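Only a single protein chain was left out; the remaining protein chains are all shown in position.
Each chain gets a letter, A and B, in the order it is written, and its residues are counted from 1.
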Amino acid sequence: MTQDLIYSVCGIALFGIGLYGLIIVPHILQKILAVNIMGVGVFMLLVAAGHNPGGVSDPVPHAMVLTGIVVAVAGTALALSLVCRIGELQRDGADEEAAP
Amino acid sequence: MNGLQLQTLLPWLVALPLLAAVATVLLQRLWLCRWLSVALSAAQLALALTVLLLLPEQSDSAARRYALGGWGAPLGIDLYIDGFAALLLATTAAVGFLLSIYSGAYFNEADKAARFWPLWWLLMVALNGIFLAADAFNIYVTLEILGLSAVALVALQGSLPALQAALRYLLVGLLGSLCYLLGVALLYRAYGTLDLAQLALQAQAEPLSWAALGLITVGLLLKTALLPLHFWLPPAHSSAPAPVSAALSGLVVKASFYLLARFWLETLDTAATAGGLQMLGALGAAAVLLGSLQAIRARRLKLLVAYSTVAQLGYLFLLFPLAAPLAAGPGIAGAALDAVAYFIIAHACAKAAMFLAAGNIQRAAGHDDIERLQGIARRLPLSLLAFGVAGASLIGLPPSGGFIAKWLLLDTAIDSGQWWWAAVAIGGGLLAAVYVFRVLNLAFAGSSSTADALRMRRLRLPKTLSVSAFALALMTVLLGFNALWVLDLLDIGAPLSYLAGETP
Partner (left out) sequence: MFHKLDGAKLPLGLRLICSAAIAALTAVLIAIVILSGPAAPGLQAEVAAQLARSGVDNPVTAVLLNFRSYDTLLEVAVLLVVAVATMPAPGRRLRPALAPTGDMVLIGLIDLVVPVVVVVGAYLLWVGAYAPGGAFQAGALLAGAGVLVSITGRFQFSFGALPARAILALGLLTFTVTAAAVALQTGVFFQYPTAAAGVLILFIEAAATISIAATLVLLYGSLVPPAREQESGP
């Protein structure tokens, strides 16, 4: 098994693990983490595709991964901020219910 | 022509909304944001129409390609336009223009308006970017702008159901994008290029391209909300602010459908199997029937309109079996694309009008509970008229654009010898009639309860809101009367170069 194949296989395995987390695990924060794991899996596959044994590796997948990381950060941040706002609203609602 | 080159206009379709987004972030005064946005939407519409009019002169596909940075594929990123893309760009710009006018009057809270305009323009960047895209990874980035700005726009509503719908929409959107990106990674691994035209030349029917097409399809189906994957659409589209719902249902879901059509019929057509094409059609037929049934059972007006979107999206997927290269000659494939493109335009106008009308009703009545809308037509005649006209187009009654679209679809289905798809289209039309008339019946018959009437006398709806909803409804009728003009444009523009029998 060559190096690039090991990385590719692990990348796809990570994608599968993330998919499992997103669909099966009920906790919302774990779901958001799962999406990030899926992203890392895809990035590994991309980097492996750019691996060039004995030569200069292909910079295009590296650039794609860098862009992908920024996009993943943005998506994660938006998800977390939505979770925070939902949590606040739910807590406010619970406070109102608790008040006599 | 006087030196006006089609190509040089293409990057402006992305740059103009980008600059508008930055300007609306920087401008503090809301009335300035609003008028600037309306003016720039008009400019965008003018730009898109110019592109549409210049397109017929460019039969050579190289003349419809713009190499950003001058590098050219595969090193650089290209923009590419054809008739299908140009029509969708023009539709986006036209519907976007009317929605901008509506939104200016709709958002009167400072905070919401200050967020709305930048997000709105970034949504336009993404839509225009997708219709012009010629690079698989560029599509991923554009899809993310589209998904994230759409989620942020849904969350503008600020209520708990809206935020929950937005979060679910976001997770589904991220899942879809990552499936798509995994497909692209496999394609890059196999063929070493990201340019769609080069992929089309190199792709072969082999396991790797099947897997890539499968992943890309699942990712885009999630975003297009085709039947088994539609669960996120009704809550997200029905809890968003009215102009956002209109844009999401009218334009945003069409962007991912457009990409699906590109990948299945053009870029990866060698990997597309007849079974897959038939399956997409079958899912579409199921969506038409089940989505309509859900719309009939919906209790809230905006939810009804959202389920109607699920149903109407189903029709679009009839493109795949009808344009199947094995089943049909190139003539029929082109006719199927004509029909579906027409359907997209007619539905974009009709559904946007319907959501705006529903938004007006919700705003005036303070709720959108269908049972309690008795006699509302007396209070909001223009909005109900807009709802009715848009509904007629969804049902497929003449002289609306929906009628022409459905007629073309039936014609193609019969010509290609697949009459069962025609039965789906007719059945869907009948079901649409049930849910549209259910609302109209209540709205025109009976008198509103006194409490509601009192409330509504106090709340005057700004004129702009009802007039722009009606203008969109009017566009569906105009589409019906000017069918030949639109179809000519589609034919001349050589939509999906594969279907026109031209090599990419």
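Convention: contacts are C-beta pairs under 8 Å (C-beta built on N, C-alpha and C of every residue); 3 or more make two chains touch, one makes a residue touch a chain.
Since we're looking at a predicted model, the values are computed, not measured.
In the complete complex, the residue from B:Leu119, B:Leu175, B:Leu196 or B:Ala413 that touches the missing chain is B:Leu119. Residues 2, 4-5, 8-9, 12-13, 15-16, 19-20, 23-24, 26-29, 31, 45, 48-52, 55-64, 66-67, 69-71, 73-75, 77-78, 80-81, 83-84, 86-88, 90-91 are the ones on chain A that touch the missing chain.
Where chain B meets the missing chain, the touching residues are 11, 15, 18-19, 21-22, 25-26, 28, 66-71, 74-77, 110-111, 114-115, 118-119, 122, 125, 129, 137-138, 141-142, 144-145, 148-149, 151-152, 155, 164, 167, 186, 188-193, 206-208, 211.
We adopt the following convention: only the chains that are shown with their structure count from here on.
With centres taken as mean Cα positions, chain B sits 28 Å from chain A. Chain contact summary for the complex, chain A toward chain B: residues 8, 12, 15, 18-19, 22, 28, 31-32, 35, 38-39, 41-42, 45-46, 48-49, 60-61, 64, 67-68, 71, 74-75, 78-79, 82-83, 85-86, 89-90, 93. Those residues of chain B lying in contact with chain A across their complex are 137, 140-141, 144, 147-148, 151-152, 155, 160, 163-164, 166-167, 170-171, 174-175, 178, 181-182, 185-186, 188-189, 194.
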